[in-house]
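Every protein chain except one is present and positioned as in the full complex.
On to chain A.
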Amino acid sequence: QRFRFCGDLDCPDWVLAEISTLAKISSVKLKLICAQVLRDLLGEAIEYDKILKLTSDAKLESGDVKATIAVLGFILSSAAKHNVDSESLSSELQQLGLPKAEHASGLCRSYEEKQSPLQDRLRACSLRLSQLGSVRWRVDYTLSSSELQEVNEPVVHLTFNVRDRECDKMTAVPVTLSANKFWVLLA
């Protein structure tokens, strides 16, 4: 069976298995855990102790807690990735066996609030090889040189600051152009 939030593919087996674990947690606590998982997906620090406290009632083992975080992370990020609206997400989660009344609707409400910021964050994390940080320039006027006594030519110095996505370092690439070459670049 195809699900939109899985990108029109079958739902992974491990997600199906963990839906029953989600149903064990009360819906109020599930919404709070969702909020924590959303914080993690948006790049803020996740507060694992709070999640442990919230799941202690449902008597989940540590493996189950991690599985809960993983399955919530998958559902929320996958739904944002495929631009699924919260109604469709709710109906698909119910098809998978998540009880409607509170669990599915609570989850989808949290998702709906944070859908745009989540998609913005995913867009920012997309593969990008390098990024132009800034450009600095300077125009000099050469009066004379060792080769020719009267040169009288303008010269353009450019420095491109390139940020490497991987190591987050800025590299400076200096370029020097004569006036004619600079016109060619601009043309």
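Quick notes on this structure:
The criterion applied here is as follows: a residue touches a chain if its C-beta (ideal position, glycine included) is under 8 Å from a C-beta of that chain, and two chains touch if they have at least 3 such contacts; residues count from 1.
In this text, contacts and distances are computed from a predicted model.
A single chain of the complex does not appear, and UniProt lists its protein name as "COMD2 protein", one of "COMD2 protein", "Galactosylgalactosylxylosylprotein 3-beta-glucuronosyltransferase", "50S ribosomal protein L20" or "Fructose-bisphosphate aldolase". Screening A:Asp49, A:Glu147 or A:Glu166 against the full complex identifies A:Glu166 as the residue touching the chain left out. The missing chain, though absent from the display, is touched by one residue of A:Ala45, A:Leu127 or A:Leu186; that residue is A:Leu127. Contact between chain A and the unshown chain involves residues 126-129, 166.
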